[in-house]
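Every protein chain but one is kept in place in this view of the complex.
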Amino acid sequence: RRAHMRVKVLYFARAREATGSTEESAEIENGTTAKALLETLVRRFPKLQEIRSCLVLAINQEYADGSAVLKEGDEVALIPPISGG
Amino acid sequence: RRAHMRVKVLYFARAREATGSTEESAEIENGTTAKALLETLVRRFPKLQEIRSCLVLAINQEYADGSAVLKEGDEVALIPPISGG
Amino acid sequence: MAGIQSDPSAVDTRSSASKFDPQNDFVNVTSEALSLDAAYKAVHSTAAGAITTFSGITRDNFDGKKVVRLEYEAYAPMAIAKLKDICSEIRSKWDVCKIAIFHRTGVVDVGEPSVIIAVSSVHRASGLEAARFGIDELKATVPIWKKELYESGDLWKENSEFKPKAASGD
Partner (left out) sequence: MAGIQSDPSAVDTRSSASKFDPQNDFVNVTSEALSLDAAYKAVHSTAAGAITTFSGITRDNFDGKKVVRLEYEAYAPMAIAKLKDICSEIRSKWDVCKIAIFHRTGVVDVGEPSVIIAVSSVHRASGLEAARFGIDELKATVPIWKKELYESGDLWKENSEFKPKAASGD
């Protein structure tokens, strides 16, 4: 069994509505990428599927590439298309 | 003796300081151009000479060419370089 | 445009198809203190998604010399006419809701606005571009003069943008 770690996941706007949650603590395997975490979340929350293609991730308040490997305690945010202004 | 007419002449900013006047009524010959009027004024007010080259004229509140022929009752303004804003 | 429809006898002799809209365009040359809030309210509209304002502020220095006081002088009726022309030009170039251009005359203390331009628009780009055009054009065409008073003398400023459409000097 591989070692696990915890990350904080934040949901905003349509992602918040799709998951019914604003944030949670997720347990993931060491070495998990941002993209792999997102795929896990889409399986848990099927409603995320419809915004999946336009979701962007932020890690620790910076936009991140899906290939980024997560670390213990990271704050991962699901960012639907923004509409500030 | 040629027929004469009257025009109103307005002086602003450096032109006002050079003539010591804000406005006057000038008697000029029929057919006088704006440029000819300005030359007459420069002879009367020698201090206008030093701003002569940068003066622009307005006739009835529109920038005008020196070749414009003045008419009875015209309002002619001596416009030094502007500095609004 | 309301102004055109309400006065069908008016003929616009300029090349531009648009014109000053007295219902939605506000220009003023006044010796009273200018208010950004008043300019904002003048152009406010619930149909507008953007309000851009530009305030020209009297600076406390020029070329390292301390400015003690500024005085503005205007050829008021022609200045008003030129400000209306600027509104017309803006409307011929951009889709804007309302325009306000206010210029102050007389003594203007350091730090106070001498000119305020406000433009409301449905989309932001048109308002931002129109406000910029407005101040650029004002500096080039509106007959207003500024004298700066320093501790050692005074100076009539000259806008490098000054370019009346018909030059008459020679």
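Each chain gets a letter, A, B and C, in the order it is written, and its residues are counted from 1.
To be clear about the criterion, a residue touches a chain if its C-beta (ideal position, glycine included) is under 8 Å from a C-beta of that chain, and two chains touch if they have at least 3 such contacts.
These figures come from a predicted structure and were not determined experimentally.
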Touching partners, among the displayed chains, of the absent chain: A, C
Contact footprint on chain C, counting only the chain that is left out: 36-37, 40, 44, 46-61, 110-111, 113, 120, 122, 124-125, 127-128, 131-132, 135
Positions on chain A contacted by the hidden chain, ascending: 10, 12-14, 16, 34-35, 38, 52-58, 61-66, 68, 77, 79-85
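Keep in mind that, in the parts below, only the chains that are shown with their structure count from here on.
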Intercentroid distance (Cα basis), chain C paired with chain B, Å: 25
Chain A and chain B: spacing of chain centres that average the CA atoms, whole Å: 75
Distance between chain centroids, defined by C-alpha means - chain A, chain C (Å): 50
